[in-house]
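Have a look at the structure below before the remarks.
For this depiction, one protein chain was excluded, whereas all remaining protein chains were kept in their positions.
Right after this comes subunit A.
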């Protein structure tokens, strides 16, 4: 009997991800999950934190990216340092709490102490180390690359490859659209993050974020019980809303196209707050952008989008998807506070609680269906998932953006096309 194990063949992602169908193993295979951690989350750009979460010197948050735990800290010089949450001495994790403020970072194991810029500044009994011990070389390890856009901070754990702006591509427009709802162009993610255990593969959450097809089946109970939440727009196949594939895996459901078609009513995206109730906000917007542009912005509202791989600008919420295993994820949700819109912000908070998170009228049901889907897809037959809705009706604009109807699966296909590219590059090449 030949006892030599065969060389593990590279998984053929061009076979598993096809234009109108996907192989079920993409949601269940631990080897695929492991590849994704390396190629997508460690080897590509992922969202890690927002600038507004750590405004003051010493503020920090601890975040997971792929399999790695990172510490994002506001340094004394105002810059943000992002380090692996690991003491360079014997490897203990440095910060146990999810957030906080420290003037310096002291390891709980042997009290090695680091400045906020990562330098090792103190260790007990330093003289006991040999002459070649270098304090200067024993600071915290920063991530290979970090960059930000509009306050959204992203990391990339490998040194080479495309820039953040190249990765974001046209998705910068989506971030711009969200920021433009603030008269100062700034948002604050300071309300805290709902943390929701999802018993499904992270990619199912990505797909669902930009799925215009499931609302009636999954959210029928809300549509029946609470029309205030549910009837803000047309969810029928006749809806003027389009799903869009911007390339590079970034997609959206273009609700603004529905709001425009629905007439000149402001604030449909808030659930229909009367503009008279937000006079200071409306005035600040008019002053900042001029009345015509402010009116356009307040009619169209925020984007409903999914930025590859883990950041969703989900209207007035930011959602972040954290993969845990092939069958488990955590979904984080934070309402968006607009700088200069105090009248709106507490309403945004209450609306977030109504819809989102483990007790929300919407997302609890998405979580439930995600779990059913995860369980279903673990059955081996049929092998393929059908993802061809609207495939023959897509329109490609001159700028390359691909459009289809609200209920078409163009947005999911947009994610998967980029996934296939990233997962198929040869080892060592950056995507």
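Definition applied: a residue touches a chain if its C-beta (ideal position, glycine included) is under 8 Å from a C-beta of that chain, and two chains touch if they have at least 3 such contacts; residues count from 1.
One rule holds for everything that comes next: contacts and distances are computed from a predicted model.
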| item | value |
| --- | --- |
| Listed names "V-type ATP synthase beta chain", "Heme exporter protein A", "Electron transfer flavoprotein subunit alpha" or "3-phenylpropionate/cinnamic acid dioxygenase small subunit", matching UniProt entry of the absent chain | "3-phenylpropionate/cinnamic acid dioxygenase small subunit" |
| Candidate in contact with the missing chain, chosen from A:147, A:343 or A:368 | A:368 |
| Full-complex contact with the absent chain, from A:10, A:110, A:350 or A:393 | A:350 |
| Per the touch definition above, residue among A:34, A:184 or A:226 touching the missing chain | A:226 |
| Residue in contact with the excluded chain [from A:48, A:95 or A:218] | A:218 |
| Which residue of A:197, A:236 or A:265 touches the chain not shown here | A:197 |
| Contact set of subunit A toward the excluded chain (per top definition) | 98, 190-197, 218, 220-222, 224-226, 229, 330, 333-335, 346, 349-350, 352-354, 357-359, 361, 364-365, 367-369 |
